[in-house]
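Taking it in order: structure first as structure tokens, then the write-up.
Missing here: one protein chain of the complex. Every other protein chain is in place.
What follows is chain A.
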Amino acid sequence: MKTDQLIAILSQDDTEPRPIAPRVMSRAGLAMVILGTALVAALGIRPDLGQVVSDPIVLMKWIFPLSAAALALNASMRLSRPEVRQVPAQRWLAIIGITAFLWLVASMFAGAQDGLWATMKGNTLAACLTSITSLALIPMGVGMMVLKDGASSSPMRSGLFLGIAAGGFSAALYALHCNEDSPLFFLSWYGLAILAVGALGALIGRSQLRW
């Protein structure tokens, strides 16, 4: 095909370009709200929610996942533009991750060593991991479909951040039900679940967000 011919065809295609970020947020957000509501309705909200939110430690069950999710979403959306290679949100996200990790390590040393694993695994480890990861999957997939219209210079990172965002919001919703309030529990398993969804997002992104 001659380049002139290509240009002639391209200029005839006047399909209106549709911005990426608003569509990711509205569609994936809608999926998250619907599925999250269904999950929380099925599992039930913890009855003592009103009292525990005044405890700053318990409050971290929302603050950590929500701030990680918001930063990761911001990073993923910004990275959908080809000229963007680094975004400030990445650094903040790393700081949150490191803080959570250090807190986890400190809690491990502070607690009674013999009961450590028992506290860590709590009573609902399996439910926690499966709920958070499975709630995240569909919203992440929906977001990924829209993000395919983007032009990321780093498809893997775009997918990773979208996954972390989906995992973070899922964890915050699951926290409405979950009554395991030990930092050993929620830092470990919320963190692991979010990272697992992030890893899956990175894998999907690497193959699906190439352009």
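The rule is short, and it goes like this: contacts are C-beta pairs under 8 Å (C-beta built on N, C-alpha and C of every residue); 3 or more make two chains touch, one makes a residue touch a chain; residues count from 1.
FYI, contacts and distances are computed from a predicted model.
The UniProt record for the undisplayed chain lists the protein name "Sigma-70 family RNA polymerase sigma factor", from the options "Class I SAM-dependent methyltransferase", "Sigma-70 family RNA polymerase sigma factor", "ABC3 transporter permease C-terminal domain-containing protein" or "Zn-ribbon domain-containing OB-fold protein". The chain not shown here is touched by just one of A:5, A:54 or A:113, and that residue is A:5. For chain A, the residues touching the chain absent from view are 1-20, 80-83, 85, 149-151, 153, 210-211.
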